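Sharing a structure, written as C-alpha cells. Questions coming.
Yeah, one chain of the complex is gone here, protein chain that is, but the others are all in their spots.
When the chains are written out, they are named A, B and C in that same order, and each has its own residue count from 1.
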Amino acid sequence: MNPDDFLRSPYHRFLRLEIVSWQTGQVEMRIPFRDELLRRSDSDWLHGGIVAALIDIAGNAAVSSVTGSSVPTIDMRVDYLRPSRGSLSATSRAVKVGRTVGVSDVEVRDSSGDLVATGRAVYAIPKPEAKAQEQA
Amino acid sequence: MNPDDFLRSPYHRFLRLEIVSWQTGQVEMRIPFRDELLRRSDSDWLHGGIVAALIDIAGNAAVSSVTGSSVPTIDMRVDYLRPSRGSLSATSRAVKVGRTVGVSDVEVRDSSGDLVATGRAVYAIPKPEAKAQEQA
Amino acid sequence: MNPDDFLRSPYHRFLRLEIVSWQTGQVEMRIPFRDELLRRSDSDWLHGGIVAALIDIAGNAAVSSVTGSSVPTIDMRVDYLRPSRGSLSATSRAVKVGRTVGVSDVEVRDSSGDLVATGRAVYAIPKPEAKAQEQA
Partner (left out) sequence: MNPDDFLRSPYHRFLRLEIVSWQTGQVEMRIPFRDELLRRSDSDWLHGGIVAALIDIAGNAAVSSVTGSSVPTIDMRVDYLRPSRGSLSATSRAVKVGRTVGVSDVEVRDSSGDLVATGRAVYAIPKPEAKAQEQA
C-alpha cells in the first residue's frame, strides 16, 4: 500500500485515519476521536480494538514504505500500558525489512501525550515473482 | 462486563457484535459483515484490525464470564493464518483465571468456516477491594 | 532439522532433550530434570528460560517435520501459567505451514501433569532455491 491506498480503505475511512508523516521506514498516523470508538457508553476510554487496529495499520505502513508493496500481517503483539482518551496517534518504525519478513515497532499516545500502548508486528515480504505480478 | 454491558459498548454497536453463547469460561461471538469492515475497496478481505478487536473482545468475555467483573486487557497476541471474508465468529476459552491475571485462547473463523486467526490475551483480575468498589 | 539433528545440537545435549514422538506436524519432546535447570538454589521451580527454550525447540520440530528442512524462528510468545517442577514435556502441533511461514502451538506440562505454559511461534519457510542449496 502507498499513502493513497491507505486512505481508500473502507475501515480506515471509518477510523478517519490521517497520515501525519510518511518517510521510508518511519510513519506517523492519527485517529481523531469519534463516539463510535468508545469502549463503554458511560466512560471516555477508547476501545482496545481501536488501539490494536492502529498498531497493525501503522506497523504495516512503516514496512510497506520500504518495500513499496502491500505486506500482509503475520502476527502482532499489543501491550496496553494505560487507558486512552480522545484522539490517538501512532509512530511506527521498521526495525527490520528482510527477504522473508519485516518487523515494526509502534508507540501509541492519546490526547494527553502519554504512551498508552506499544506494539510489535511482523509482516510478510512478497517474493519477487509475487511483487512482479502485483505491479503488472 | 456482563452480556448486556458488552452490547451497550459504542464500538461493539458499530461492529454489530452478537453473543452466540455465553457460558462460564467459554464464549462465542459473531461480527456480521458490513462494508466498513473491509481492508481495501477493491477486495473482499476483512481488515486485520477487526479480527484483532474480535479477539480482544471475545477473550475478555471468557475471563469476565468467570470473574463477574470487567477485566482490562494487559496484552494480546494475534496470529493471522489466512485472509478472512464475510462474517467473523470467535470462540474463546479462559485457559487460566488466577489471582492476578486471566488468560484466554481465541479462535476466529470466517464465513467459509476456515480458521483465519488465533489469539491469546492476558487480562488483569481486579483486586478484591477494587471489585467491591465497582459493585457498590 | 530431522530427529537426529535435534539430538546433535550442543544446547539440546545440555538439556538432555528427548524426542518422545515425531509425526508429521506433531511432535512430543521431554527435558528430564537436572539441577542446572533450577531458577533459584533454594526452590524447586524450573527456570522460565528452560520452558521458553522447550517451546521454541518443540514448535520448530513440528513445522520442520512437515517441511523436511530447518526453519529459523521468526518470533515466539510464551505464556507462563504456573510454576513448573521436575521434568518438562511439550506437545507441539503445526497450526499452519504456508509458503512463507509456519505457525506452531505448544503445550508444556511438568512432572505433576499440569499445564504449566503455552507457546506460539512462527518460523520462516525456506524458499525453494534455498532448500535446493541446503540439500545439495
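Heads up, the rule we're going with is that a contact is a pair of C-beta atoms (placed from the backbone, for glycine too) under 8 Å apart; a residue touches a chain by one contact, two chains touch by 3 or more.
These figures come from a predicted structure and were not determined experimentally.
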**Request:** Report, in label order, the displayed chains that the undisplayed chain touches.
**Result:** A, B, C
**Asked** Which listed residue (C:Thr73, C:Thr91 or C:Ser111) would be found touching the missing chain in the intact complex?
**Response** C:Thr73
**Message:** By the contact criterion defined above, which parts of subunit A meet the unshown chain? Give residue numbers in ascending order.
**Reply:** 77, 79, 81-82, 95-96, 103, 105, 115, 118, 120, 122
**Prompt:** Going by the touch rule given at the top, which residues of subunit B touch the chain that is not shown?
**Reply:** 74-75, 77, 99-101, 122, 124, 127
**Prompt:** In the whole complex, what residues of subunit C lie against the chain that is missing from view?
**Reply:** 5, 8-11, 13-14, 35-41, 47-50, 52-54, 56-57, 72-80, 83
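We adopt the following convention: only the chains that are shown with their structure count from here on.
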**Item:** Homomeric contact subunit B-subunit C: same or different residue positions, threshold half
**Value:** same
**Message:** As a multiple of 5 degrees, what angle does the CA superposition of subunit A onto its copy subunit B give?
**Reply:** 180
**Complete:** Busiest interface, counting C-beta pairs, is A-B
**Request:** Can you check how far apart subunit A and subunit C are, centre to centre, with Cα atoms defining each centre and the answer in Å?
**Result:** 31
**Item:** Whole-Å separation of chain centres (CA-atom averages), subunit A against subunit B
**Value:** 20
**Item:** Distance between the centres, which are taken as Cα means, of subunit C and subunit B, whole angstrom
**Value:** 29
**Fill in**
In subunit C, the residues touching two or more other chains are 77, 122
